[in-house]
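Here's the structure we're looking at; comments come further down.
Note that one protein chain is taken out, while the other chains of the complex remain in position.
Up next, chain A:
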Amino acid sequence: MKPFTTFVFLFTLCVAVLPPLIVAHPTNVTKLIRQACAHTAHKALCVDTLAADPISQGAANKTGLALVALRVASQNASDITELIKASVNDPSLAPAVQQGLSDCMDNYVDAAQQLDDSLAALLAGAHDDLSIWVNVAIADSDSCEKSIQGFKTEMSKENVKFRMLCENALAIAKAVAVAGN
């Protein structure tokens, strides 16, 4: 089996055995979730993500949903880090791919940290800071994408999804900043 094929196989296997992040529960989609997701660019992902999170159901306002959206994005960054960790030392991978993945792992460790900072900023009502930290997390993901350019890996898909989760969280948080709840 070629190194690339091995990696794709391993990665797909890892993704398959991980508990699914998004399970659509149409019955759980509250009016508040629909309102919050209306502000986002990736509405279907937003609705699925928030509906799948039990905390969203009890959220009294958009701030609560913004917290959930940021937490989901942060968790996604941590999950990606774990995924990479599981496959980065695979000896069948080409050294360049290993290096690229290792860089990605560093990027996602940082991204998770930045999103934790953005959670703290949201709780403190510091919306400018929140915007900075989410954008830095997106930039970290972009750096990962650069590291693996030219290699056929599942990482690109993960990067796209992570970016979408961040953009959604940012959009909901912006709506909170404007409306004040």
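Observations
By our rule, contacts are C-beta pairs under 8 Å (C-beta built on N, C-alpha and C of every residue); 3 or more make two chains touch, one makes a residue touch a chain; residues count from 1.
What we mean here is this: contacts and distances are computed from a predicted model.
Its record in UniProt calls the unshown chain "Tetratricopeptide repeat protein 5 OB fold domain-containing protein", which is the match among "Ubiquitin-related modifier 1 homolog", "OLC1v1022146C1", "Mitochondrial import receptor subunit TOM9-2" or "Tetratricopeptide repeat protein 5 OB fold domain-containing protein". Note on the undisplayed chain: of the listed residues A:78, A:98, A:131 or A:156, the one touching it is A:131. Summary of contacts with the chain left out: across A:30, A:75 or A:143, the touching residue is A:143. As for the chain not pictured, it touches chain A at residues 117, 128-129, 131-132, 135-136, 138-139, 143.
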